[in-house]
Structures are given as structure tokens and as C-alpha cells.
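Structure record follows, encoded as C-alpha cells.
All protein chains of the complex are present and in place, except for one that has been dropped.
As written, the chain order gives the labels A, B and C, with residue 1 at the start of each chain.
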Amino acid sequence: MSRREPVFGWWDAPPFIGELIQSLSGRGKALFGFSSQPVQSRDLTGLAEMILSRRGEVSGAILAEAFLEAYRQASVVERETFMRTLLERFGPDQGILDAAVAAYQAEPSAKTIARLHEAAEPRRQELFRRINFARRGTTTLVEMREHLMDMLGKEPALQPVDVDFCHLFSSWFNRGFLMLRSIDWSTPANILEALIRYEAVHDIDGWDDLRRRLAPPDRRCFGFFHPQLEDEPLIFVEVALTDHLASSVDALLARDREPMDPKDATTAVFYSISNCQRGLTGISLGNFLIKQVVNDLKRDLPKLENFVTLSPIPGFGAWLRDETRAEDSEEVAAEKKLLVARLEGDWPLLDERELDAIRRGMLPLGAHYLLNVRRKNGRPVDPVARFHLGNGAQVDRLNFLGDRSPKGMRQSYGLMVNYRYRLGEIEKNHEAYAENGHIAAMPALRKLAQPVSQEVY
Amino acid sequence: MSRREPVFGWWDAPPFIGELIQSLSGRGKALFGFSSQPVQSRDLTGLAEMILSRRGEVSGAILAEAFLEAYRQASVVERETFMRTLLERFGPDQGILDAAVAAYQAEPSAKTIARLHEAAEPRRQELFRRINFARRGTTTLVEMREHLMDMLGKEPALQPVDVDFCHLFSSWFNRGFLMLRSIDWSTPANILEALIRYEAVHDIDGWDDLRRRLAPPDRRCFGFFHPQLEDEPLIFVEVALTDHLASSVDALLARDREPMDPKDATTAVFYSISNCQRGLTGISLGNFLIKQVVNDLKRDLPKLENFVTLSPIPGFGAWLRDETRAEDSEEVAAEKKLLVARLEGDWPLLDERELDAIRRGMLPLGAHYLLNVRRKNGRPVDPVARFHLGNGAQVDRLNFLGDRSPKGMRQSYGLMVNYRYRLGEIEKNHEAYAENGHIAAMPALRKLAQPVSQEVY
Amino acid sequence: MSRREPVFGWWDAPPFIGELIQSLSGRGKALFGFSSQPVQSRDLTGLAEMILSRRGEVSGAILAEAFLEAYRQASVVERETFMRTLLERFGPDQGILDAAVAAYQAEPSAKTIARLHEAAEPRRQELFRRINFARRGTTTLVEMREHLMDMLGKEPALQPVDVDFCHLFSSWFNRGFLMLRSIDWSTPANILEALIRYEAVHDIDGWDDLRRRLAPPDRRCFGFFHPQLEDEPLIFVEVALTDHLASSVDALLARDREPMDPKDATTAVFYSISNCQRGLTGISLGNFLIKQVVNDLKRDLPKLENFVTLSPIPGFGAWLRDETRAEDSEEVAAEKKLLVARLEGDWPLLDERELDAIRRGMLPLGAHYLLNVRRKNGRPVDPVARFHLGNGAQVDRLNFLGDRSPKGMRQSYGLMVNYRYRLGEIEKNHEAYAENGHIAAMPALRKLAQPVSQEVY
Partner (left out) sequence: MSRREPVFGWWDAPPFIGELIQSLSGRGKALFGFSSQPVQSRDLTGLAEMILSRRGEVSGAILAEAFLEAYRQASVVERETFMRTLLERFGPDQGILDAAVAAYQAEPSAKTIARLHEAAEPRRQELFRRINFARRGTTTLVEMREHLMDMLGKEPALQPVDVDFCHLFSSWFNRGFLMLRSIDWSTPANILEALIRYEAVHDIDGWDDLRRRLAPPDRRCFGFFHPQLEDEPLIFVEVALTDHLASSVDALLARDREPMDPKDATTAVFYSISNCQRGLTGISLGNFLIKQVVNDLKRDLPKLENFVTLSPIPGFGAWLRDETRAEDSEEVAAEKKLLVARLEGDWPLLDERELDAIRRGMLPLGAHYLLNVRRKNGRPVDPVARFHLGNGAQVDRLNFLGDRSPKGMRQSYGLMVNYRYRLGEIEKNHEAYAENGHIAAMPALRKLAQPVSQEVY
């Protein structure tokens, strides 16, 4: 009953707001005439100050629209300048902060702490909240953070601004506000197009490939959406329902495979999970998504027992090459060098006997890489491993030549890994991993990994 | 195409989560078996600590569900105890805070300020954010604040907890996340029922009365909704479209009136605006609602020129009675006493001559009350006046016997007032009011008000 | 995602059509100027002919709008005249029909039969189909049939027009085009209002009563809707989920009852089924509705085993009174007279002993009435019995004082009956009933009914 949705977004064609902005941004004249301090329509700092002024209290939405328009038209240099201004000019009022510190030190109490917390809040946080009043405000704020992230490498001093973006986004993209949606072949094309654009693990090669991943009855896809970013998934996961523990993504994505009846599936294989919004980096989404999808699949398909990933090992290839190149490395056994020497040309086309030799050489190294090669903080070097182990999964099985795509061969000589989510052990695994970096793994894998001391990177 | 909305809320029947919670809350045994510190299912503090623990990182949603269940079953005393615990135990870690203060004082910088801000954040804020992971989490948090507000009168020391609720709600109920919806006779009954329950200004006397306010073509109603509180309006406003400046709510709500063609309307009368969520007290909503509705009405009905309220003056009656009782009041002129003496019994039934005398006595006092009677901070004593003047409206006209309902007669001897929103002057009015308490008013009204110095209450 | 419903009804504000109709209906001038035969805008017959003309082929929708407008403004007398015109002037072309008959008789074949069938179709059928091109055409055609039905009593000769309405509606309201919808407390108020208006069995006493029937978790309501009559249910059924075979509608509708968990329900009681559109009289809907609801309930609540009605016996009271009045009736036993004599005043307030005597007298008569009292065609006199028995239900149990409402006491001295839908026997029951009027009944009931020969009415 479409008639029941007379719900119009508050920004549908707001005519006189539109005129105001136009008059403002088009001709750069003073805002609303009566103002004593004329503001150039492209002066981002001036607009930001106005948003935080008394006028912003009553005309926040209009001013936010004006700011967004100006930001969209700003050059890269103007945006970069504005980011620095955010750091320097839109921190807290230091006089008030010092007074709050003094009051706290004089008498530490819940009240003085509350005041201290408030006084320490940078003014840019309130600025961001008011920018969000505008149409597409959330979207633009996420983009602004992307722009900031582009600068952080060269200008790490801007980090505190990034902290404020993160603080806000953590609150706004709280799991309670995310909507899980099933994505399939009857999903609007503009959303599906986003999948093609954002797929990060196994490239989607156009619409026919996408159809093969969404339309068959034994395939599922789910994404998190946010009410304010309706047509933009935040993150999505692609799932294959199977009756076995899948070892090869090539087989999963084969063109001519016969789909199975999903009711007979015993195993859900999460073969790709992709973030869509770089501006939300660091905001926890994937963790929640996997658990929710496990939950929903189990409800709908009670026969499902195994929830595993089929994951890339993105750092394995580079690590292996580095190892063999390092002249003085003590770890580099002769076999390691030998193995890498073999991995040349079209080696997957070698005969079965030779492939078997390679397999026997590669698997222990893969296990070693995943289980023993760590960063200084004790976490694995491999980023995908960090993600799933941090979520409470365990390392389950290595798959030789699981991904023969050029990307897969380059990243990890085709090696893939299954992580497994055992419902009863997720918490225990997570806790052990978080406390002391303990990695849950199948005994066979642990045995395979060379019992050397951990390598630290 | 309903099939296209296979969007299932993430909490639809999550079976194994349900079991976990049941096992937890039903039998009070330790959570998930492997725990070394058993938690009673009704121990709110224990659950809250667990939510903030390492386990909460991975099982936040489950623990949040358990907490909500426990909170729902808790007695008033248990809840009150928990509120005090929130104050005492869930502030920031004071050691970390002191270190952050020291670091800031040693070297004030954006970085040390960021750390200080983070260190000063009470742990209960993160607790609230994680509680929000659960189904109906937002709703329950709003209710929790209601419970806290019930305690604040007796225990003002709990104020810092309220500050944290406010901080969070200001961010979550940001205008950018609110959805304006038109409410009419084809709106679901459960939402309409909420209108009947929450109408604060002119009671809705059952469904037939509601129908008279929603169904006619010259009536409108709009509300703000939040994605997480879908069936609960946050605030709503009732509007009558007319061809004149309405002076009497009795006429607006008359049973037998003939509706007009909305396309001919020149005036939109906002005759009632009601907040629905006590737990959102202090979160700015009405300001945005009125402006958005003005915007949308103007777009759809270009002939509309006047946007006025027809508002009660809730404090006028009590003020007048107090005045006449105060023995030593210098302000109390003989006429004032005379007027009040007349306002006895069924005085509205007096003949026109006598009514006219009362009118001539009452209007100047009403104007005086609205324009001159102030609080210590220079704001008007009347709360409705504070709301509309703070939004940038002006006092437009007084209406003698505009509301003859028992409530209207008791509150203000039937006197009502129109505030007017002049699009071009809203900002100026707001600014002048905010800066120095200047009240925008029609000259006639200002003349009517006795030119005495302001009364301060 | 509301944006995905850009589906606008084709009649949303069609501006130039609007102008045309206005020019036509407002001033009665000729249609479109170039016409040589001017048509008065209120001349129903003229408009109908024009719809069937060449012009109607290309401008059918516009002309249909004009016709509907004229029909709405027509007086009762004008409408009645038009109905007679439909009979007399809008039958088939008799010359063509006679030729088709001749051709058929000369050479009976599929081809000549097809031509005969086409030739025998009254022109009003095509007229009705073209009227349906207009906005709200279907609704108005249903209303037109209502108007016709009002005339049929006095003018039975109009029957053939009614046959054509029926023929069309049978095709358009084919079960395949009906949508079953669950109706509950979150259904739009305008649809719920229709329930209050149309409830035919147990009056709904306002919104609070309606809420008691829809909102509790152990209540259900379902209706059939048609795409073209979106806000108008065609028929609806109210269901109570219970753990016993309900014997009293008063208990089912009690204000203070405690709802049960629907998952524990064993029995679905269909306590009211109401048609909403008098203009669809004779179109089979209830039969499909009951079966579909049984189907859906069983799917959602697997514990449900019994599907019974709690039905009125509308003709019982009148029959009983007639019986006792009939001087020469041989059937009228002394006890019958005695019973009726007792049913005076507030007899339900008599003491239990006396009530028991009445019960023992009434039940056999009720059983006799339902099972043995028939029309000439062998079907039961009681209309509700005819409906459920025709659907394949069986008579299950009589309920003494099941309905103490004034209507229930008047109709049947409070007696009610359960019909039971046994899934495995519906077909057999229907077939036996349809073939030879055999009524399926519980043995106890059959025994109770006096073994007299059938009474025929």
C-alpha cells in the first residue's frame, strides 16, 4: 500500500532553503542580509564558525547546507587548509578547559569530572554534529574523513581530528542503528552496482558474474545499511551454501556449476567480505555482520552446521619472497629457497607429482606464517588473520591452489585458508586471543607449523 | 513490490541468542560455562561490568540482551540502586584521568587534549553505547533516563549520569537522523493511539475526536520519528489550514464545522505541539519540527502566507491569582483585584457588556505577563513563550476566551496567544532574544502591556 | 527503501484529462469540439453509447471518467432509468445474434459456437469493461450493482443485467487476484474503520472493542483485498486462538480475559466472518478465505489441530416461534410450546435447575432445526449452515447460551453452534452435501435431533 508511505524526507525540495543557499553560494554575498559580518560563501572556516554561533542554534540546517555546498566546491588545497584549521582553531576553549582542570583538581567529583569532560571536547565535534543537520550530511562527513585520511600519512599531527571523526562515527554507526539486508538479484541495480565497485576480495567481473553470485538458490549475500546512507552498503559478505568444506574459490565461482538445494546445505562458506566506506575505517562492522549472518542463516536453514570462511592470505607471498631474499636470515631453510625457486612461470600446470612436492613444501610454511609470524604486539602479521581471530574464529585448514586468479597467485601463490566460527567457542577464542595473543587452530595445522619461536615483524 | 523488502531486522527470532539468554536469565548460572566469575542473571552491576569487559567486545549484543532482560525484571529499588552505581562505579578510571591531566598540564597540545577528553569520559557512556547493541536497546535507554529523572528531584547528585544520557541522546537524535512523517487517517492505528496518549495541549477525546483532527482535508499532522523507534513518534504537531488568523481553539475543533479547500488556505495554525518521550527532555526537537513543517507546507500549498500558533498561556492564571493574594505587592492595582473577583463561576456566560469589561481588564494583564514578567535570567516566566520566542517567533495577538475547556479556563481564564513565525525575521528575533532577552512583539501588544519595569520571578 | 516505489498510480493528478472532463461535465458542451453529436454531460445513456463507439476505442479512459462523474451526480431516478436502459438498449445486436444462431444451426462447430457466444454477449459487458478504464472504475461498478440490487425486488426483469455484473465480477475477483492480508493493530486506521462498519456477526462497539479483537497475541484477523480496492477489505474473518473448543462468544470477547501464548494454542475459533461489499453478493469469497486462513495458521502455529467456527443460528428463533404459532402443525409437540413459553423475560437469570430443563428442551430442537429443517431444494433453511456445510464443514456441537447479546437472544435464544473444518474430510463432506444434501454431523448431534422426516420450507 504505497499510499501509506507519504513519508517525505525532510529535504525533498525545500524551496526557500534552496533559494537562500543559492543566493548565498551563488553570489557570495552576506548571509540573510542583516548580518554585520559578511561571510563569503566559499569561506569554509567562516561558515564553520557561523554554524557554531548563536545563529547556528536557530538556522543550523540552512548553514549546514551552505557549508556542504562550499565544501563540495572547494579545491583540494582549500580542503587541506580547512583540515588544519579544524585542528588549530576548533579544539576546546583552553581557558574553560584550564578552569575545569583546576576545579577538578581542587575537588575531584562526578560533577567536576563531567564539567572537565565537557570542557575537553573539541568544538569540532559540535561542528560535525551540526553539519549532520543538512541533507546528505552524514555522507559528506564520511567523505571528509576520507580526505583527512589522505593527509594523515604526511601530516600525522592531524590525528586528533581523526580521533573526533572516529568518536562520532562509533556512536552513529552503533550496531543498534545498522540494518541487515539480504541482497539478491531483485535488489535495486544501483545498490548492486555498489557491490561490483566495492568488492575487495575476489573481483566481480561485471553483471553476469554478479548474477552468478546472487541469483542461484545456494548463494546468499548480506549487507549492513545505515538509515542515512540508504543506497550505500557499509559492508557486505558473500556466502556460498555447500555440503562440504570448500577448498577452492575457483570451484565456488565456476560458471557451469550446478546449484544445490539450500535446504540440504550443511556448510555456509563466507568467501568474501568487503568494506564499502573507507571513511568508516576502524569502526567495528565486520564482527557484527558475520555473527548476525550466522544467526540468521541458522534460523532459516537448521541443517547448517559449519560456518567457515574461505579466505585469502594476502601477506604470505610477500613474506615468503622477503624471507628468501634476506641474506642473513637464519630462518631461511634451503627448502624454503628451493620452494620459491619452483614457483615460477606457469607452475600450477606442472604434473601432479611435482605439484605434490610443492604442496608439501608450501603448507608448513603457510601454517608457520599464520600461526607464528607476529607483529611486535603479538598479533599475526596477516591482516585477514587478525580480523577473524579477533572475532573468535579458529584457523581450520589450508587450501593449496585455492585461488588461481592472478591476484591470488601474486598474493599467496594461490594458498587459501578456512577460518571456522564454532558457535560455542567464539568467546573463549576471542578472550584468549585478546589476553595473550593465543591463536585457536586445528591440531593438524599446529603440528604442520614449524615449532620455531615466533617471528616478530 | 513487497518481495523486495526481504530486509529482516537483525533481531527477528535469533534462536541461539535466545537460548543463551534464557539459560542465563532463567537459571542464573554462569554465562557460557567457561567463565570463572559466575554472574547472577539479575545482577545489573555484574552484567554491566561484563558488557564493558573483554567478553563484551565480542558478545556485546548477547550481553546487552541479558542486561535489558534483567533491567525489565528489576524492581524500582534495584533500578534506583543501579542508577547510584552508575554514578559511583561507572565514572572514568581516575588514575588514567589524573595521568591525562598531568600530561596535558606538562604540554598542552591537541594530542594531550584528545587524550584528556577520552580519559574524562565516564565508563557509563560506553556502557550505554553497548546496551544499544540489543534489540529495543534505544527504547530502553530512553526509559532508563525517565527512571533516572524520577530520582533527580530527591537525589540531585545523580545529575552527572543524566548529563551522559543527554550527551548520547543529543548525538543519536541529531536532526539528521530524524524522519518527518505526515500522520493522517491512513496511518497505522498503533501510532495514532500514541497521539491520543501523548497529546499534551488539547486533550484528544477518543478516536472520533482524533478523526476530526486528522481526516478533514484542511487538517495536517506531522511527527518526527527515529529509525530505531519506528512506532513511536518523538514529537508531533497538529495544524489547521484556514483563511484567517484563528483566535479560538474551540472553533478549530468544533464538531460540525465545514472543512475548506486546502488550496485556498492562507494561514497555517499550529494549534498543538506535543513531546512524546519524557526520556528525551532537553533534546532539541520542536524547533526543527516547526521549521520543517513550515517548509513543507509552503512547498505544497504556495498560497500559504501566515504561519502562526494558537497557543495556551499556561502560567497566566496562577500568576494572576498569586499577584492578587500578595498583600504587599505594589504591582497589584485595584483593577487587577477587581478583575480576578469577577472571574468566578460561569463568568463566560455573562452578557456581552460585562464580558467586554473583563476583556478590557484582562488583555493588558496578559500582554504584561507575556512581555514583562521574567525569570532571573531575563527569560519569560511562561514556558510556551520561552519555546516559541527562543525559536525566533514573535508575540502576535491575544485571544480572549480562545479556549473554554476546563483546562484552558483553569490555566489562563481562557486567554490564548498567537505566536507568528515570519520567515524573514526568525534569525533576527532569535538572536536578539538570545543575546539580551529582547522579545519580538506586535506594536499593539507592546502598547497594551503596562510600561512598568520587568517583574522578576 | 521507499524510493523504490516510484510507482505512481496512472491517475495521479492527470491534468489535461482533468480539464477535458471539467469542460465536459461542467458546461455540458460537446466533447472535444469536433464532435457532430453533442452529448450532455449528464446524459448517462449518451455517454455509454459514446464509450462503446469508435471514439471510445481511443479515448476510453477519458470517456469513462466522464461517465463516472455523471453517474455520481445522477439522481436515484436517473440511475434507475439508466439501469432499465442497460437492459433494453445494451443487450446484443439481435440481427447479428440471429445470424450467428442460423450459422450455428447450419453447421455446428467450434467456430460457429465461438461466433454465437460472442454474438450473444450483451453490449453492456463491454461497456462495463470500458468503464473500468477510469480511476476508481471498479469501485463504482461494484456500487452500480448495489443500486441495481436495490431495484431487483420490485423489478425482477432486470435480472439479466445483474447476470452480466456477476459474470464480470466472477472473473475479476477470481481467487488468483485476491490478496490475503493480516489485519492487526498496526493496520491503517481507515481500513480498521471499515471493519467496524462492516462487522456483521458480533457488532464492534467502537475502537476499544476493536483493539480487544486485534491487539492481543492470541487474536488474528485476515481479509481479502483486491488490487483495485486497496483500502477496502472484501471480506474478513476474526479468529481467536484457544486451548479448548470455545462455546461462548461472550467469553471470547470478555474485557478482562488473560490472553494466552499463541504458540500453545490447539484450536483456532473463527467467531466472525463478514462480507464488506454488498455489490459482490454471490461472488465466492468466504470459502477461499477460510481455507487459506486455515492453511496459513497451520503453517505458522504447528500445534493447531482444531479449526472450528463459533457461529450464530440466525433462523432458529423465528422458526421456533413460527412452529408454536402454527395451529395445525403436527410437529409441534407440547414440550416445544412449553419451552417457548419459558423463554420469556430474563430467563437466562433463572436458577441452574430451571436453566438445565430449558437446555434439555432446546438442544434437541436446535439439532433438529440444523439437520432436518430444509428448503425445497434439500438445503438447510439456516443460511450460516448452508455456507459452512457447502464449504465442507461438519456440524460439531451446540452451545447453550453461547451468545447473550440482545441480537443473539433474539435470533436464537442465545444458542450457538460450532462447525468444524476437518482437513481430511472437507472434500468428501462437500461432495456428499452437493450431490444429495447429506449433512456431516457428530453422531451425538445426530442422535439428539429428533428422527422425524425432514421438514421442508
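By definition in this document, a residue touches a chain if its C-beta (ideal position, glycine included) is under 8 Å from a C-beta of that chain, and two chains touch if they have at least 3 such contacts.
Not measured: the values here are computed from a predicted model.
Across the entire complex, the residue among C:P108, C:G206, C:P259 or C:G282 in touch with the chain not shown is C:P108. Only one residue from C:R42, C:R79, C:R359 or C:H430 touches the chain missing from this view: C:H430.
Annotation: of A:S53, A:Q73, A:Q94 or A:N190, A:N190 touches the absent chain (contact as defined above).
Across the interface with the omitted chain, subunit A contributes residues 1, 4-5, 7, 185-193, 206-207, 211, 231. Within subunit C, the residues in touch with the undisplayed chain are 3-4, 6-10, 12-17, 32, 34, 54-55, 57-61, 87-88, 91-92, 94, 97, 101, 104-105, 108, 110-111, 113-114, 116-118, 120-122, 129, 132-134, 137-138, 157, 159-161, 163-164, 168, 170-172, 174-182, 184, 186-188, 227-228, 287-288, 291-292, 295-296, 298-299, 391-392, 423, 426-428, 430-431, 434-435.
Criterion: only the chains that are shown with their structure count from here on.
Mostly identical positions are employed by subunit B and subunit C in their mutual contact, as over half of the interface residue numbers are shared between these two copies. One finds 58 Å separating the Cα centroids of subunit A and subunit C. Centre-to-centre separation of subunit A and subunit B, using mean CA positions: 37 Å. Centroids built from CA atoms put subunit C at 48 Å from subunit B. Among all residues of subunit C, those that touch two or more other chains are 1, 4-5, 188, 231.
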